[in-house]
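One protein chain is absent from this view; the other protein chains keep their places.
All chains are identified by letter, namely A and B, in their written order; residue positions are counted from 1 within each chain.
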Amino acid sequence: MLGNGSVGLAGGTDLVPLLRDGIVRADTLVDLSRGVPRGVADGRIGAGATLAELEVDPQVPDALREACRLAASPQLRAMGTIGGNLRQATRCWYWRLKYPCYLHGGDRCHAREGEHREHAIFGNERCASAHPSDVAAALIALRSRARTTRRELAVEELYRLPTDDDRDVVALAADELIVELEVPTPRASVYLKAMDRQRWAFPLVGVAAARFEDGVSLALAGVAPIPWPLAGAADLEAATPLPGTAYKVEIARALVARALAAVGA
Amino acid sequence: MLELRVNGGAFELDAPVGTSLADALRDRLGLTGTKIACNEGHCGACTVQLDGVPILSCITLVHSVGEREVTTIEGLRDHPLVEAFVRADALQCGFCTPGQIVSAAALVETDPEPDRDVIRHAMAGNLCRCGTYPRVEEAITTWRA
Partner (left out) sequence: MARLIKTEKEVEGRYTEQWVVVEEDVLDQWPAGARRVVGRPATRVDGLQRARGEARYTADVQLPGMLHTAVLRSPHGRARVKRLDVGRAMQAPGVRGVLTPRELAARDAADWPGEPSVGPHASEVLTCEPGYAGAPVAAVGAETFGQALAALSLVRVDWEILEPLLDGDQAVRRGSLLGEPRRYERGDLDRGLAEADLVVEAKYRTQVVLHNALETHQSVCRWEGDTLEVYTSTQWIWGVRREVAEALGIPADRVRVVCEYMGGGFGAKNDAGDHTFIAAELARRTGRPVRCALTRRDENRATGNRNATIQRLVAGARSDGTLTALGGEFVNAVGYDGFSPFTSGPMQLLYGCPNVRTVDYGAQLNTPPNAAFRAPGFVEGTFGLECLLDELAARLDVDPLELRRRNHADHDASDERPFSSKRLMECYRRAETHWARRAEVRARSEAPWRRGVGLASQVWYGGGGPPSYAWVRVGPDGRAAVITAMQDIGTGSRTAMAQIAAEELGLPLDRVDVALGDSARGPYASISAGSSTIPSMGPAVRSAAADAARQIVEIAAQRYDREERVLSLRDGHVVSTDGGSWPLEEIAGLLGDGQILGKGARGPNPAGMRVLTFGVQVAEVAVDVETGEVRVERLAAIHDVGRVINPLGARSQVEGGIIQALGHTLSEQRLLDPLTGDVLTQTLDAYKLPTIADVPEIVVEFVDQPDTHLTNLGAKGLGEPPIVPTAAAIANAIRNATGADVRSLPVSREEMLRALRETRGRAEEPVGASTA
């Protein structure tokens, strides 16, 4: 039912503005509110669950609950679903204002040469946009898997860096929908977020950490064109910041150390 | 033709697909208490409730509302929060105020005595450029006085 000009509409918090701006085009909108599951049970979260529901659900691991709680604004959390959150687009101002940038299919990243204080410190060679999803970082640290209408895969496999051949950062087919998320229960987990104001801001740096029997998983938000898994604190030294994003490395160092301490690593 | 349930009544209206709930309320139903200040989901001035949940009507497509009951500031005309906002001087220019009250009404419905942190968390999506926030906090703290 999706693809070929049909686009699925869930909370619509990102999609409706993008449609209006002509960044996303659709001949038909398919209302997903009835078709997609939204409950939470036995470590499974329906993709239609709203962030507002998840931020207060005691079954949800701490890192994910906190990521939901600190995401966007109350009204956006009440509207936005976790499935939609994973598919949200970057907040890069060049991309949003329709500069003919690399991510839009152009030949250069305007942010690299221009204003980029909110932009990437990893994976930013072609496109310096930052992925804004707090939730994705939390799910990746929590080693979550996504079930789509076609397959099951790790949440981090939902994403790919844009390439010359394909500028999309989401590795799903046009007619493929996220249906459900499987979220393991860690021993401990945490999400820490640095932002420009106390609430209602996208992450400058978000750090999710989860401790399992066999070790700790880390993932970052706001630091690369896609959510960025981190093998360990030492990985931060491989960052490739732009002149205006070097401060993000400093913040990430502090927050990663705090997150590791918080989960008892 | 589309049927919309608003403030306890039912309205039929004709609107092209893509029309926002905010535009439908203001332009078709004349309910101009719902304000549009950014028209892209960032400021909260257009907040209305859908089945009691505060949402942004400027980025909600009217065709996706379905059976859900829409509550606008006009439907909260006699809510004690209205008096509380005036009493606490929780408004200056007043352009964000209907949205603030709609959000606050949803909050006190679930938590009649919210503490400071709860208020700040629940009201962070309603921007006020005049800076009435301390008064808003007081109004919500004292709404039943």
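The criterion applied here is as follows: contacts are C-beta pairs under 8 Å (C-beta built on N, C-alpha and C of every residue); 3 or more make two chains touch, one makes a residue touch a chain.
This structure is a prediction, so every number in the text was calculated from the model and none was measured.
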Partners of the unshown chain among those that are drawn: A, B
Contact partner of the left-out chain, one of B:33, B:54 or B:114: B:33
Which of B:8, B:112 or B:131 contacts the chain that the document leaves out: B:131
Where the unshown chain meets chain B, residue by residue: 26-27, 30-40, 42-43, 45, 72-74, 77, 82-83, 85-87, 89, 91-98, 101, 119-121, 123-137
Missing-chain contacts mapped onto chain A: 91, 93-94, 96-97, 99, 110, 113-115, 117, 194, 196-202, 204, 244, 246-247, 250-251, 254-255
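In this text, only the chains that are shown with their structure count from here on.
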Interfacial residue positions of chain B with respect to chain A in the complex: 17-18, 20, 40-42, 44, 47, 53-56, 59-61, 64, 66, 103, 120-125
Partner chain B, residues of chain A touching it in the complex: 9, 12-13, 16-17, 19-20, 29, 31, 33, 52, 69, 72-76, 78-79, 198-200
